[in-house]
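Please see the structure below; I have some questions.
Note that one protein chain of the assembly has been removed; the remaining protein chains are unaltered in position.
Residue numbering begins at 1 within each chain, and the chains themselves are lettered A, B and C in the order written.
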Amino acid sequence: MFLRPLCQSRNRIVDGAWAHCLHLGLENCLMDKQNSENLLEVNNIEVVYNDIIQVLRGVSLNVSKGGIVALLGTNGAGKTTTLRAISGLLKPENGFIRDGYIKFAGSDITNVLGTHVVKLGAVMVPEGRRVFKHLTVAENIRVGSITRKDGSQKIRADNDKMYDHFPRLSKITHRLAGYCSGGEQQMIAIARALMASPKMLMLDEPSLGLAPLLVKEIFENVEAINREMDTTILVVEQNAKIALQVSDYAYIMESGKIVLEGPSKELRDNPDVKEFYMGVTQGGGRERAYKYEISRCLQRFNRVQGSP
Amino acid sequence: MSTNRWLATGNYFTSYQDEQRLFFTHLDRTILTMFLLLLFVWPLLFTLSNKYMLVIDNILIAVVAIIGLNIVTGFAGLISIGHAAFVGIGAYTVASFSRTLGDSHVIITHAWPLMIVLSGLTGAVFGAIVGLPAMRLKHLYLAIATLSFQMIFTWTINFLEFFNQGQTISISRVFWFTGKLGRKDHYLFWYYVLLVVVVLSGFMVRNLLRTRYGRCLSAVRDNDRAADAMGMHPGLTKVYAFGLAGFFAGVAGALHAYVYRGVGFESFTLHHSITYLAMAIVGGLGTLNGSFWGPAAIITLELQVETLAEHAGQILPSTWNLATALKPFSFGLVIVLFLMFEPRGIANWWRIVRSYTKLWPFRY
Amino acid sequence: MSYFFQLVVSGIVVGSIYALAALGFVLIYKSSKVLNIAHGQIIAAGAFIAYALTGWVGIPIYISFLLSMVITFFLAMSVERIFLRRLIGEPIISVIMVTIGLMSIIDGLIFLTPFGSVNFSFPQFLPQELISFGGVSISWTQLVGVIVTVLMIGGFSWFFKKSTVGISMRAVSDDQFASMSVGISVPRVFGLAWATAGLSAAAAGGIIGNITGLNFETLQAFGITVFPVVILGGLDSILGAVVAGIIMGVIQQFASGYLDGNWGLNGTAEVLPYIILLIILLFKPHGLFGIHEIERV
Partner (left out) sequence: MENRKRMTVVLSLTLIFIVAFTFQAQAGQTYKLGLSLAITGPTSDAGDPYSKGVEDYFNYVNDMKLLGDDKIDCTIRDDQYKTDITKRNFEDFLDQGIVFYLNYSTGSTLALKKDFDEEKMPTIPASFHAGNLVDSSYIFLPIASYSAQAIGLAEYVVNNHKGSTPKVAMFIHPSAFGRGPVSDVEKAVAAGLDMEIVEVVEHGKDLDNTAMLKRLNSKGVQYVISQTIQSPVATMLKDASRLGMVAKTFGEPPPTLSPRSPVQVRTPSWPWPRSTGVMIRLPTPIITPMALWWPRLLPKSFDAPRPGA
């Protein structure tokens, strides 16, 4: 099932990663058989903004239940768009899934409104923390439970659980979230999303603008959430190093396509990944990187010229 | 820049200066010149009735005022709900002369160009003063500061004996080289004056946007903190913007006073401020040609609806208030529909039409 | 001295009615950052519906007041639904202009009814006697007005502070995208904001209509009259609306009580609120209780 999108002719693979992909794809296919229950299935979606700007060109990915999946890529690769497509938040940006489908927990959520997706149990933590600046920390967290219908008892219990989980927040419940530090804001955002008791949590660049130590703390938290609350996690990152450490499985995006995927362990050792996403080069790597950049530039240029 | 500026069909900019030219091609310039010529010539070819001449004068007065409003609301992004008051300041500058010197004093009847400029300057001074809170206030709070000015203006005019407590202060007909204007040529004469003023203001604003200050304006509109960081002074820029808006409004006010031959506070109420805003938005905020489209569209619409209401009134039984209801209803509906389906105003249609013809005769 | 106290009491009474009228602005602004210029028209509509129900249909007056609140609730909600939902995401000035257009549309609709040009008055349903203590007196109408205001404002403050829906309405005003990401339906919140504003407008309409009579011009002018109150209070603060309302009410009473008739002054109550508003805004640019935009770059 992984082969299909990769083999489609329009998905021109950018560079020499083609062979790797095919190889890994096959391997995954076999591996995946063992824990084959997919919570989220994104099948070959294409997203356009404003009816003309095509951002995603056939993205497929799967998130299995209970796992941590990372989606890596550079700026403008389409990671955030993918996440928004899943969580039904394309509409405010005038975006639309033109082709393909997304399934979450068995139900089709292609082009469905965000509220519905949250009710089904997939919650996103938006990029750049986006806490409600003028609400207190406690109110921020409470807002997360808006879609829940399972009684105030349970909600209150969950609320307490959040403070156990992020003890730092329990000290500042009455502070306005806008005045909290970056790390605290990220915790608020995660706690807020968790209040919806999601089956799957989607994190959009949780490391953005945070100090390395804080990034580590946040990712430790993410792991703990995954472990203790049995929440599946899909994390979008630019910081490939830490993302690959934490996740079980990872996808790499490039210009609106998945170009590479595999278990995180393997990707960590993949020379291309090392070179382009972790900044580690081995013999002659710089030159290769340079050439790659040029070819990519040319490709973009051609695309711009070619588009109507 | 293409070598042949008659047949240029596309963007051939090679420097930033190119992009800031007043006319991109000779064709543009020729068309505009022809159009202006036409505007000057048509009244000589056939005559309109006084009513429609007055309507056209009215549109042109509004155009001058909207050019001002567009500087402050469109280019600088500050909502002004007190624009009619600035127009009123201009009108009442003329009125104060009339009040102190008598309504047919030589300054009013002969030196009227001076009066118009003077009104503009008074408007600018008041604009700058009202703009002062812009140093600190933002968004709607600023809008309400302008609203306050509107209310204070209305009250002052209505209260002070000097302004005849809001009752009409008359202004007599002006003199031209041919002597005192008669009733018949009154509106025609002011049509030409207004046309000259509108053309001058149009070029002034077009040029203004090419200057450093013009760029400051849009920078401050888009993000005043970033503009601050770039070394612009957002507060002062806003105050200038209000001053400029006040200038155009003042000129419009003086013209209004002369065309209507009298100044009364009923022409400068909050309701007019709101109508001015509607004109600016329907025309297209932040565009120069929107300043022309907006007043033309709104005033024409008003006339059309009036006719429609009259016809409806003849068909429908007079016991039913439908004809009365039709006027505000359709007026509001047009504004709402415009904003819902074309929030960038008529100027956007103009832009689309232009971009279609820009590459003519060649196509993509 | 009793003159002074009478002024204060009248000021508070008038001010609390201002607060109720201002509440509608605050409710809408709080969630959608839109200033609804057509609020005066909705106030008038609320009053007219109440009259139509009691005067023409013959429903008891108390019930018709409640019913008019319910009807206005749904009316305002559908106004949002029809006209404003499409504009989510457009610049604020366009949305404000839409409310200006809306003003004309509602004007037109009201001119279709007799209310556009005929004056009516509510049947009297409260005791005629004055309530006076120590030389200071207010009428039952005014007292009921104050009580309704206190109830409504208390209720709404509780709603925004404590209930999850209320908090999420504030969240939407803060960051629409983030609130969508946690599953808040932003259009529904806007609809709710308009609906509650409609409800408060109907209450205000009922009270003002009882005091001034049902004259369309007078009622709809309240939309503009309470602007200084809304801004002075800080646009998004319910408490601010109350405090500013009372301040403005007392100022107006003092103005007409002490300034008018002396030194040749007249009608100062009309203009003084705006002057004071300007002065206060220079020192407190966000009104008395308005939220300071937290801008962390």
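Heads up, the rule we're going with is that contacts are C-beta pairs under 8 Å (C-beta built on N, C-alpha and C of every residue); 3 or more make two chains touch, one makes a residue touch a chain.
What you see is a predicted model, and the numbers here were worked out from it, not measured in a lab.
Though it is not drawn, the left-out chain touches B, C in the full complex.
Listed residues C:Gly116, C:Gly166, C:Gly198 or C:Pro285: the one in touch with the omitted chain is C:Gly116. When the whole complex is considered, the residue among C:Ile82, C:Leu130, C:Ile147 or C:Ile279 that touches the unshown chain is C:Leu130. Of the listed residues B:Asn158, B:Thr237 or B:Ser291, the one in contact with the hidden chain in the full complex is B:Asn158. In the complete assembly, the contact with the undisplayed chain comes from B:Asn50, out of B:Asn50, B:Thr211 or B:Thr300. In the full complex, chain B touches the omitted chain through residues 49-51, 54-55, 58, 158-159, 165-168, 170, 183, 260-262, 264, 266-267, 271, 306, 309-310, 318, 321, 324, 327-328. Residues of chain C that touch the chain left out of view are 3, 6-7, 10, 13-14, 17, 107, 111, 116-126, 128, 130, 137, 139, 141-142, 208, 210-213, 215-218, 221-222, 225, 252-253, 256-257, 260-261, 266-267, 269-270.
The definition used in the following text is that only the chains that are shown with their structure count from here on.
Chain contacts in this assembly form an open path, with each chain touching only its neighbours along a single line.
With centres defined as mean CA coordinates, chain C is found 33 Å away from chain B. Rounded to whole angstrom, the centroid-to-centroid distance between chain A and chain C, based on C-alpha atoms, equals 45 Å. In chain B, there is no position where the chain touches two or more neighbouring chains simultaneously.
For chain C in complex with chain B, the residues that touch the partner chain are 35, 37, 83, 86-87, 90-98, 100-114, 116-117, 224, 227-228, 231, 235, 265-267, 270-271, 274-275, 277-278, 281-282, 285-287, 290, 293, 295, 297.
Of all residues in chain A, only 87, 89, 92, 113-115, 117-119, 123-126, 130-135, 139-140, 142-147, 176, 178-179, 189, 192-193, 195-196 touch chain C in the complex they form. Interface residues of chain C facing chain A in the complex, by the touch rule stated above, are 88-89, 164-165, 167-168, 170-171, 173-185, 291, 294, 296.
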